[in-house]
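For this view, one protein chain was removed and the others were kept in their places.
Order of writing sets the chain letters: A and B. Residues in each chain are counted from 1.
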Amino acid sequence: MKMKLSEIARRIGGEVQGDPDTEISGVAPFDQAAEGHLTLAAAPKFLKRIHDCRAGAAIVPRGFTTASLATLAAINPAVAFAKAIALFFPPPEIPDDISPGAFIGTGVRMGSPVSIGPSAVIGDRVSIGDRVRIHAGAVIEADAVIGDDVEIHPNVTIRYRCRIGSRVIIHAGTVIGGDGFGFSPDGKRYHKIPHTGIVQIDDDVEIGALNAIDRATFGQTWIQRGVKTDNLVHVAHNVTVGEDTLLVAQVGIAGSVTIGRHAILAGQAGVAGHLTIGDNAVVGPQAGVGRPVPEGEVVSGSPEMPHKLWLRVQRIIPGLPELKKKISELEKRIAKVEENG
Amino acid sequence: MKMKLSEIARRIGGEVQGDPDTEISGVAPFDQAAEGHLTLAAAPKFLKRIHDCRAGAAIVPRGFTTASLATLAAINPAVAFAKAIALFFPPPEIPDDISPGAFIGTGVRMGSPVSIGPSAVIGDRVSIGDRVRIHAGAVIEADAVIGDDVEIHPNVTIRYRCRIGSRVIIHAGTVIGGDGFGFSPDGKRYHKIPHTGIVQIDDDVEIGALNAIDRATFGQTWIQRGVKTDNLVHVAHNVTVGEDTLLVAQVGIAGSVTIGRHAILAGQAGVAGHLTIGDNAVVGPQAGVGRPVPEGEVVSGSPEMPHKLWLRVQRIIPGLPELKKKISELEKRIAKVEENG
Partner (left out) sequence: MKMKLSEIARRIGGEVQGDPDTEISGVAPFDQAAEGHLTLAAAPKFLKRIHDCRAGAAIVPRGFTTASLATLAAINPAVAFAKAIALFFPPPEIPDDISPGAFIGTGVRMGSPVSIGPSAVIGDRVSIGDRVRIHAGAVIEADAVIGDDVEIHPNVTIRYRCRIGSRVIIHAGTVIGGDGFGFSPDGKRYHKIPHTGIVQIDDDVEIGALNAIDRATFGQTWIQRGVKTDNLVHVAHNVTVGEDTLLVAQVGIAGSVTIGRHAILAGQAGVAGHLTIGDNAVVGPQAGVGRPVPEGEVVSGSPEMPHKLWLRVQRIIPGLPELKKKISELEKRIAKVEENG
């Protein structure tokens, strides 16, 4: 597959500098790019070394010029590069092909085209939109609803009545709609609280591999538009995750937490039950959140504290042995002064 | 489905106050309950607002009375409410129905009724009790034993020879009986230690989604009666988890740990190998347990310490920058005193 730089500019936006007829046959990162490749040069460290770049062309920030190679100037070079990669690695066509090895229940509403792989199991009365790919071994239980342009990877489980929006990707092995971890203790044993609610996943969400997102006790666990989760994330019953929020790998969210829009929870962070995390909040890696986090706040540590305070505290912690010694010395000095006084 | 309050009382226990003929058509949490709903009002914050409640009836603690609505007084309102939910959301009937899309090995002992979904695979000589549901895509390897009234959700793997008791629920994607992480190093490489034991899961256990519970090197990894685990929990080889203990989401238990009865390990906590955690112990969220925890002890932090001490320590940590400044000031003051002396 080859494309002229001008054609790429037409399709992903940006302004060509240098030869618009430069032939591009692939995309590659800065240090691996060779002749015919389009690369990304957005960070200053790459712009400084632009004359070393062996790519055929580079996507650069607006305002940057070079005579070394043809460029495509973009307002947001990283987004432009993501789009360029997608041009050269288009998703495979969706065959309208339900494998004879798939099991389809009764009363299923099937859009078109829909591809369903072998060993996949679609329960009764499931509704599937248009341009949907359900890969091998995925199980969609009864009465689930799947929107348009959805891709469900192998061995995913979507339990009964859960609702998935459009343009959603769910990676392999993930479980949507398991029972929440809810039990009533009688002092000796635990009595299971039936989970009567669902999981609702809105449009443009991407869920990583091996996530566990539990159904609500009542109502819904709600993953809102544009949320992206990494691998091995746990979302408990009745949680709401707001639009365009990121949950990085191995994050755990306890029951009934509400997370705002455009927040980021870094890897292995945990949030205790019933808390609210505001819009645009950032929770650091391995942080343990035990109190509400206001809008826009950045927190770190376990238990969490404001990130700037945490930075100062973390500079002191490794010095505690010295600090303790200093206090002992002070004690001796004051004792001596007292004696002499 | 409608039921009179008196009928509900007859089936779940408790004492009706107000009109025993109140018609109940569903259950709902306090703030979402509407006419015809039965709700739960156990916490003081709800009891104070009982007159705002729009439910048809409420389960309340014994001794609480109100003229606002009919009530069902229970010794343990939360347990009563869990039972009430189960009345209105009874588990589906179990058809005696082995899907033609399931694969059944030779010499399988099959109880009745048993439901097995499409793409499920039952190995040779597996024993399955009565009233068992094995959902789509689950794999039960050879010589495994499954008791009565068990539900195994989609895409679960139960490996060879493992033993599952009665009234056990295993949520989707979980793996029971993988090899333990055991290798003998020769200084350069690692030699695999074959894992010849099994996992034994006793009665009334519920295992969350995407758990990994490893088989023993010798003997058994043992999950005792009434244990409940949340999602993404790791239990290594030769661990014993005592009766009615809770393992919250993303907990990790290293090899040969013994946990007593009725303990609670909160989310993302970890326990180092070969330790003992006593009955009724509580391990806080994200705690890292590196020493034995005595019976009834509450520990927090990483490494763990008594919870009360941890609370005091955690109040000091964010003040360390101030404390350090204070020490510097003290140093200057004492230097001045020494000088003047």
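The rule is simple: contacts are C-beta pairs under 8 Å (C-beta built on N, C-alpha and C of every residue); 3 or more make two chains touch, one makes a residue touch a chain.
Not measured: the values here are computed from a predicted model.
The omitted chain makes contact with just one of the residues A:143, A:202 or A:244: A:244. Among A:141, A:179, A:214 or A:230, only A:230 touches the chain left out of the display. From the set B:80, B:98, B:168 or B:210, the residue in touch with the chain omitted from the display is B:210, counting the whole complex. Interface note: of B:43, B:75 or B:309, the residue touching the hidden chain in the full complex is B:309.
Here one chain is not drawn; of A:68, A:99, A:127 or A:276, the residue touching it is A:99. Panel shows chain A; residues 27-29, 32, 76, 78-79, 81-83, 85-86, 88-89, 99, 101, 117-119, 135-137, 153-155, 169, 171-173, 204, 206, 208-210, 226, 228, 230-232, 244, 246, 248-250, 262, 267-268, 285-286, 302, 314, 317-318, 320-321, 324, 327, 330-331, 334, 337-338, 341 of it touch the chain omitted from the view. In the full complex, chain B touches the hidden chain at residues 103, 119-121, 137, 139, 141, 155, 157, 159, 173-175, 178-179, 181, 183-194, 196, 210, 212, 214, 217-219, 232, 234, 236, 250, 252, 254, 268, 270, 272, 286, 288, 290, 301-303, 305, 309, 312-313, 316-317, 319, 323, 326-327, 330, 333-334, 337, 340-341.
Just so it is clear, only the chains that are shown with their structure count from here on.
Centre-to-centre separation between chain A and chain B, using Cα means, comes to 26 Å.
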